[in-house]
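I am attaching a structure below and will ask some questions about it afterwards.
The complex appears here without one of its protein chains, the remainder shown in place.
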Amino acid sequence: MLRYFILRLLAAVPTLLAIVTISFFLIHAVPGGPFDQEQTLSTQVTRNLDAEYGLNQPVWVQYTRYLAGLMHGDFGPSFRYQDFSVGELIRQGLPVSMTLGAIAMSLALLAGVGIGIAAALHRQRLLDHAAIALAIAGVAIPSFVLLPALDLFFGVYLRWLPVAGWEPGSPRYFVLPVITLCLPPLAFIARLTRASMIEVMQSGYVRTAFAKGLPLRTIVLRHALRPALVPVVSYLAPAVAMTMTGSLVVEKIAGLPGIGRYLVQGALNRDYTLVLGMVIVYSALLILMGLLVDLTLGALDPRVRLAG
Amino acid sequence: MCSATRCATRSTRGTPSDVAAILSVANLHVTYRRAGAHIESLREVSLDVEAGECVGIVGESGSGKSQLCLAIMGLLPADAHLGGSIRFADEQWLSAPRERLERVRGAKLAMVFQDPLSALTPHLKIGVQMGEVLVNHRGVSWTVARAAALAMLSRVGIADPARCLDQYPHQLSGGMRQRVMIGMGLLCEPQLLIADEPTTSLDVSVQAQVLDLLAKMRRDFRMAILLVSHDLAVVAGLAERIIVMYAGRVVENARARDLFDRPRHPYTQALMRCAPELGGPLLARLPTLPGQPPSAGERLEGCEFAPRCAYATEHCRRHRPALEPLEDGRLVACHAARPA
Partner (left out) sequence: MNLRDPAEEAPRAGLWRDAGRRLRGSRAAMLALAVIVFLVLLALFGPYLNPNHFDTIDWSCIAMPPGLRHAHWWGTDRLGRDLFVRTLQGTRISLAVGVIATTVSLIVGITYGAIAGFVGGRVDQLMMRLIEVLSGLPLIFFVILLTVVFGRSVYLLFMAIGAIGWLTMARIVRGQAMVIRGREFIEAAAAAGAGPGRIIFRHVVPNIIGPVIVYATLTVPQIILFESFLSFLGLGIQEPQASLGTLIASGAAQMQSAPWMLLVPGVILAVLLVCFNVLGDALRDALDPRDA
C-alpha cells in the first residue's frame, strides 16, 4: 500500500512538470508584459524592472531559473504585489481557501449522499422529486447568481448574516459562501448516489441480505452503501475542481481573503509568476485529490485493492 | 375456490392429515402492471410442503419458479400485486407486517440463490456475512457468531474454515461460495430452505457435491427443502414430490416415483425426453422442446401448453384444464390425462 502510494506520488511529478512547462511557455508566448499598463513608467524604468525580474533574458533561461526556484519552494516574486513573493501570497490565502473548500466539500458529500440515499429508498415520492429538483437547481443556478441572491435575501432583507467581508474566527461570514460553494457538487453527488443506490438495491447480494432477514438500516449501511459510493468517490476529483472554480467567484463576491482572487487578478494584470504559481498550486491539489480517490476506491472494493 | 383447491391437494395426496404442512400456498397470483399491460407471472399456484419434506419444482426459465420462491420469501418487487394466500408455519404470510417477515426470514425460512458470486456482498468477509445472521436473529455477540460460523463452514465441507471466514467472496471458488451460501442459510436451523437453481452456475463436477451436501444437511437438520431447477435430473435424487410448472401455472404435482415412472402431463413427458439420463453426464444445456412458452403478458383462453402440445385438440385450445387429481393421487392439469 505504502509502495503504491509512493509510486503514484512519483508518477505525478512528470504531470506536474508538464503543467508547469505548458503554462510557462503559454504565458510567455503572449506579447506584452506585466509592466505595460504602468503608463507612468518611462521606457528606462520598464527596462530596469524587466532586468531586475530577469524578463529581458531568453525564455528558456527564465524557464530553467523558474524551475530551479520551484525546487526550493520559491514561486518567484509577484510583479504586482511588489512587496510580496508569490509564495507569501499563497501562504496567506491558502488557509482561508482550504477551510472554505474543505467545509463545502464535506457538506456536499454528507448531504449529497444522505439526500441521494433517501431519494433512492423513496423512489417516485415527494422526497425523490425534491431531490431531482435540487439536482437541476445545482446545475442551473451558477454561484455568481446564487450568492448575490442569498446575500440579497439573508443579508439585505432579513439582515441575519453579513453580506460580505471577513473576520478571522467568525463563522458567520462563511455561511453563505459555503452554501453557495457546496450546492453544485452537492446536487451532483445526490444525483450520483441516487442512481447508484437504486442499482445496488436491485443487486443479488442486497436480495440475499433481505432474505437473511436483516433490517433495512443494516442492509443499506453495511451492504449497499459502500458499493453505491464508488461512483461518488470517483467523482470527487472533478468535484474538487468544481469547488475550486466556484471559489474564484465566491471569494470575489464575499470578499474573502483566499487565493481565488489572485488567479483572477494575476490574469487581469498579466502577473506571470502569480498566475503560474496559482495554476501549480491548484494542479497539485487536484493531483493529490486524484491519488486520494484511487486509494479510497481500493478501500471500498476488495476486488480492486492493489497488491497488498 | 381457493380453499377447495387446497382441500383437494390435501385430501388427494394420500398422507396422514396430522402431518402439518410447513408451507401452504393456495391460489397464488402475482401480477405486474407495466407499460399499461397486465403481466401475470404466477397464476392459481397451489402447493404444500410438509415438515421435513423435499419438494422439487421444475420448469423452463420463465415458468414462474423463481417468482414463486421470491413470493414465498416476501421478496418480490414493490410493484408486484399478490393474490391468494401463503401460509408459513401456520401463519398467514402474505399479509404479515414487515417486522414479522424480517424475524422469520433467515431464521425459520432461508433461501439459497442461483449465482453465489452475485448473491454474496463483495466487500464483506465471509465471517461478517455469516455472523450477522446470528447477531441479527439470535442477538449473540460477534465472537459467538463467528465461532458458530466457523463450525458451520466445516459442516458444509469447507476445508480450511478459519481461513475462509476472513476471505472475500471473490477469493473463493464457485463450489465453495455455494457451500457458504448453504451454510449461511442453515445457521439458524430453518424449517424450510428454498434452493433456487443452486447448481446451475457451478461446474458439472461440483454440481453433484452441492446436491449431496443439500441431502446431508436435510437429514442433519430435519428441514424441508423446496428445490427449484429447470433440470429434472437435479431434482430427481432429492425430492419426494415434484411440481412441474409451465407459464406460471402448476401443470403436474406428483410423488417423484410416480412422476418418473409415468409422467402424465405432455409437458412433463417432454421434459423427461429432454433430460439427460439419470446418473449420466449432466449437460450444460438441455435440448429444448420446440416452440416458445407464451409470454407472461399473453392470456390464452385454453391450455397454455396447447400450442406446443402434440396431443392438443380444439377442446384444449378452448377450455383450460383444471388441476385435478388422478386415480393415483397426483394432480394433473390436462384433458388428455383423464378418461373422457
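Should a chain be cited, it is by its letter among A and B, assigned in written order, with residues numbered from 1 in that chain.
Following the convention adopted for this analysis, a contact is a pair of C-beta atoms (placed from the backbone, for glycine too) under 8 Å apart; a residue touches a chain by one contact, two chains touch by 3 or more.
For clarity, every value in this text was computed on a predicted model and none was experimentally measured.
Considering the whole complex, the hidden chain is in touch with A. The hidden chain makes contact, of the residues A:I141, A:V175 or A:L292, with A:I141.
When the whole complex is considered, the residue among A:F79, A:Y235 or A:Y282 that touches the unshown chain is A:Y282. The hidden chain makes contact, of the residues A:A149, A:L221 or A:A299, with A:A149.
Annotation for chain A: contacts to the undisplayed chain at residues 15, 18-19, 22-23, 26-27, 29-30, 136, 139-142, 144-145, 147-149, 151-152, 156, 241, 244-245, 248-249, 252-253, 263-264, 267-268, 270, 275, 278-279, 282-283, 286-287, 290.
Here is the rule we use: only the chains that are shown with their structure count from here on.
The geometric centre of chain A is 54 Å away from that of chain B, both derived from CA atoms. Looking at the complex, you find that chain B touches chain A at residues 73, 75, 101-107, 110-111, 113, 115, 118-124, 132-133, 136-137, 168, 170, 181, 184. Looking at the complex, you find that chain A touches chain B at residues 203-205, 207-215, 218, 222-223, 226-227, 300-303.
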